[in-house]
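Only one protein chain is missing; all other protein chains are in place.
Residue numbering begins at 1 within each chain, and the chains themselves are lettered A, B, C, D and E in the order written.
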Amino acid sequence: MPTFHIEMFEGRSVEQKRQLAAALTDTTCKVLGVEPQSVDIIFHDVKPENWATAGKLWSDPR
Amino acid sequence: MPTFHIEMFEGRSVEQKRQLAAALTDTTCKVLGVEPQSVDIIFHDVKPENWATAGKLWSDPR
Amino acid sequence: MPTFHIEMFEGRSVEQKRQLAAALTDTTCKVLGVEPQSVDIIFHDVKPENWATAGKLWSDPR
Amino acid sequence: MPTFHIEMFEGRSVEQKRQLAAALTDTTCKVLGVEPQSVDIIFHDVKPENWATAGKLWSDPR
Amino acid sequence: MPTFHIEMFEGRSVEQKRQLAAALTDTTCKVLGVEPQSVDIIFHDVKPENWATAGKLWSDPR
Partner (left out) sequence: MPTFHIEMFEGRSVEQKRQLAAALTDTTCKVLGVEPQSVDIIFHDVKPENWATAGKLWSDPR
């Protein structure tokens, strides 16, 4: 039943998401002993202007 | 005070969201005994390429 | 595939969650035309000291 | 390590997000005694048709 | 309508949460021009064993 929400910067390709979903699911099944069918992964594409670290937006020069 | 976050595939119409919000709120008020004003519902439209089950993106053929 | 996250104050009984889960799923299937098996609902019990509205914790007198 | 997720209606300017991120981080560091580098803030822009209060979408007349 | 979810390590006092909620709400109202009543803040206390950075749990020696 593990459900993943993964927030990352927009711009990753569908191929990267495809590889990531497959590999993360495989890893999770091995470590937790669950079936692949029970693993859901939801990606959230985040714009740099919507993410701040140390009080500064990632769309701003660092 | 119940706050809902509902992730579902993009493509649902505003009319479906309108009906769903009304009905979910009504149900919640009846079961929990809360006032409608206290119920917030936030929908998140998810692209099929951003959701994977069993390690496979829903934008890929199954 | 709809996945619900519902944050509400702690203290609801298992029976209330049971009724709420059943009714919300039923409503969702009718409005969206999806199968019950595709609906996941996750409840998050929140302590009043962990929820603030208008800048005031709900564990404090209002 | 505090990580903020802030859901708000779409339409806020980058300048408002910039000011908000800076001020919220500053406040958090003062109250919790953490370093700015440890504070992450992620904004989620929500369309009015995706948010309902009291069973009514905010894109509908109230 | 801004709704905050703040994940931070468990162990903060109610007084720290009280101060943080008040100050964050005040800041948000000033920057966004919204009413205090529209701001909700939900804190999530996270155990060090439930948070990892760089692949290492915070309950483990770094």
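Note that a residue touches a chain if its C-beta (ideal position, glycine included) is under 8 Å from a C-beta of that chain, and two chains touch if they have at least 3 such contacts.
Model, not experiment: these values are computed from the prediction.
*Asks:* What shown chains does the left-out chain touch?
*Replies:* The undisplayed chain, in the complete complex, is in contact with A, C, D, E.
*Asks:* Extract the touching residues of chain D with respect to the undisplayed chain.
*Replies:* So the residues of chain D touching the unseen chain are 3, 40, 42.
*Asks:* Over the whole complex, note the residues of chain A touching the chain we left out.
*Replies:* Residue positions of chain A that touch the missing chain: 1-9, 12, 16, 19-20, 23-24, 27-28, 30-32, 51, 53, 58.
*Asks:* Tell me, which residues in chain E touch the chain that this view leaves out?
*Replies:* Considering the whole complex, chain E reaches the absent chain at 7, 46, 49-57, 59-60.
Keep this in mind: only the chains that are shown with their structure count from here on.
*Asks:* Any chains in contact with both chain A and chain C?
*Replies:* Chains that touch both chain A and chain C, as defined above, are B.
*Asks:* Copy of A-D's interface among B-C, A-C or A-B, judged by over half the contact pairs being the same?
*Replies:* A-B
*Asks:* Using mean CA coordinates as chain centres, what's the chain C-chain D distance in Å?
*Replies:* So the centroids are 22 Å from each other.
*Asks:* So the centre of each chain is just the mean of its C-alpha atoms; given that, what is the distance between chain D and chain E in Å?
*Replies:* Roughly 12 Å, centre to centre.
*Asks:* Listing for chain B: what residues touch at least two other chains?
*Replies:* In chain B, 3, 7, 24, 40, 42, 51, 53 touch at least two other chains.
*Asks:* Should the pattern of chain-chain touching be classed as line, ring, star, complete or other?
*Replies:* Basically it's none of the tidy shapes, so other.
*Asks:* Using the contact rule from the top, write out all pairs of chains that touch.
*Replies:* So the chains that touch one another pair up as A-B, A-C, A-D, B-C, B-D, B-E, C-E, D-E.
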